[in-house]
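Note that one protein chain is taken out, while the other chains of the complex remain in position.
For clarity, chains are labelled A and B in written order, and residue numbers in each chain start from 1.
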Amino acid sequence: MAILEVKNVGKRFGGLQALGDVNLNVAENSCHAIIGPNGAGKSTLLNCLVGKLIPDTGSVMFDGHSVLGRKPYEINQMGISRVFQTPEIFGDLTVMENMLIPCFAKRDGAFRMHAIESIKHETDIIGKAEGMLEEMKLIEKRHMTASSMSRGDKRRLEIAMCLAQEPRLLLLDEPTAGMARADTNNTIDLLKQIKEERDITIAIIEHDMHVVFSLADRITVLAQGTPLVEDTPDKIKGHPKVREAYLGETQDAA
Amino acid sequence: MDAILLQILNGMDKGSAYALIALGLTLIFGTLGVVNFAHGALFLIGAFCAVTFSKILSLSHVVIDESQKDFLGNPLKVEVPYIYDMFGQATGDVIIDWAVPLSLLFTVPVMIAIGFAMERGLIKHFYKRPHADQILVTFGLAIVLAEIVKYFYGANPIPTPAPSAFAGSFDFGAMLGFDPNTIIYPYWRLVYFAFAAVIIGGVFAFLQFTTFGMVVRAGMADRETVGLLGINIDKRFTIMFGIAAAVAGVAGAMYAPINSPNYNMGMDFLVLSFVVVVVGGMGSLPGAVLAGFLLGILESFASMSVVLETLPGINQIIIYLVAIIILLTRPRGLMGRKGVMED
Partner (left out) sequence: MFGLNKKDAGLLIVVAILALAAPFILNPFPEGSAMAQFNAGYPDLMQRLVIFGIFAIGFNILFGLTGYLSFGHAAFLGVGSYAAIWMMKLLTMNVIPAIVVSIIIAGLFSLLVGFISLRRSGIYFSILTLAFAQMSYALAYSVLTPITGGETGLQPKYTDPRVLDKALEAGQQPRANLFGLEMNQGFQLEMGNWVFTFNAGYYIAAVVMLVAFYLSIRIFRSPFGMMLRAVKSNQQRMNYTGLNSKPYTLAAFVISGMYAGLAGGLLVAMDTQVGAERMFWTASGEVVLMTILGGAGTLIGPVLGAGFIKYMENIVSKINKSVLEQWFAFMPDGIEDVLVAIIYPFVGKGWHLTLGLLFMLVVIFLPGGLVEGGQRIGKMFRRRDANANSIEADAAEQRKPAAE
């Protein structure tokens, strides 16, 4: 059963056909990786899924409902959370406040005018946020200003914020880009753990083959805006077309 | 028809002032990325440069004139401007009469110096600060500059006449075959418009055809890359600030005969010029000039009695109304680029 169905999606920027005719099904509770060389249209595809871009053609269905024409926050409230390439967190706020915000968003929806109540009295929400920080090993840093943390911690906080919303689908945009090997491995372990412990579907865009092959159940290879192959990691590894179009470049990149 | 023509002409001089200030604002914003709320104060200082210059020219000393006697038969004391001593009376009178245009010789170096001092002393430290901080600190500076002017020159407007050669009005109507005296237009406003056109053309030509201008334009497009090329872009930007200050200054100096300068005029013009810049499109030089003239002319049309009868008060708000409509329908202004000031 596919939770995310992308049908015939196309997107053009002026003279550039960024996405040709993309068809993609992400099965529920799987981890689906989308790989491809630079400029293959991975980020464009992702932006079409979360409402940042509206595709020119085709349809995107999430859990049987179309996401097209909806605003990013509406799509998020449907159950799609996104992790950015550079961690997007509330830098001026404390780690704990960063964690509280998605918890409120989950409970109260896109807007609620709770202007007189004190946060202190929201014991359920505080408990949930602390639990999440505990799980992510960030609890000791809860009074820190988020922007002062290391990049690895910021990444973990961002993932924790997304998980606090209990999304059905977690989208990750190159989550290990620019990370040292040790941080990358930590992130892989974290994602593995999330996959095992939670009822969640993960879609990941990634350059690093090590990350892709350690996590993915299925892989779609995108080249020049169209899917080239879609298969299990084992079969992708040996696929001649993939080697030709893509793997040669990643070996250089790695 | 003649009424329409008259309004277009009437809008031209105000539009010229808007365009010149907006041009400088845009240059500073485009090159330095700084929102300069003190730019109106530079216009103000320019206007007072003209005032100061004409005061200097009329500085006098007292001599005893033996040829003139008062009723007691004593020689009369008369004030003689120093300028007479240097050039003789005839030439001296001409120089005093032409004080405003001549003051440009004085205004330009003063304004460039002020521009350099401002950029090096203050603005430089705000490149990396948020736009809100830039607005706030230059807003403070604008208050300070206006108050300094007020301290030296008082709060009342100081009439500063144009050369008597331009004192009259030009009868456009007669020239174009309409009834005489329907479209008359003071000569000095024509001069101002021509002057503005020359300055605007000069700035564009300078940016278009010189190496310096090319580097600055490249810097406007992508500051970091130009910096990486080993070009000292900061120094050029300082010069650019000086030029923008000079443009605002000469705009103010030449405007003195049209509107007697007082210490508040900087702020009045700044608020409108900012609206002009935003309507033209933040960071677009042609946009700034186009919007300046457009809004100046629109304002003058809105002051027509026919218009005021149907829409009372429209002349007071037309510029703001247009700004609101433009910003809501064309968020980037008439000719704005994508990605400028959008966060």
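Assume a residue touches a chain if its C-beta (ideal position, glycine included) is under 8 Å from a C-beta of that chain, and two chains touch if they have at least 3 such contacts.
The shown structure was predicted, so the numbers you read here are calculated from the model rather than taken from an experiment.
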Q: Out of B:53, B:84, B:237 or B:274, point to the residue that touches the absent chain in the complete complex.
A: B:274
Q) Looking at B:73, B:177 or B:312, which residue reaches the missing chain? A) B:312
Q.
Touch as defined at the start, partner being the missing chain; which of B:56, B:80, B:96 or B:148 qualifies?
A. B:148
Q.
From the list A:3, A:31 or A:161, pick the residue that touches the absent chain.
A. A:161
Q) What residue numbers in chain B mark contact with the hidden partner chain? A) 35, 122, 125, 131-133, 135-137, 139-144, 147-148, 151, 267, 271, 274-275, 278, 282, 312-313, 316-317, 320-321, 323-324, 327-328, 331, 341-343
Q) What residue numbers in chain A mark contact with the hidden partner chain? A) 50, 71-73, 76-77, 81-82, 84, 88-93, 97, 100-102, 104-106, 108-120, 122, 140, 161, 165
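The definition used in the following text is that only the chains that are shown with their structure count from here on.
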Q: Could you please state the distance in Å, as a whole number, between where the Cα atoms of chain A are centred and where those of chain B are centred?
A: 53
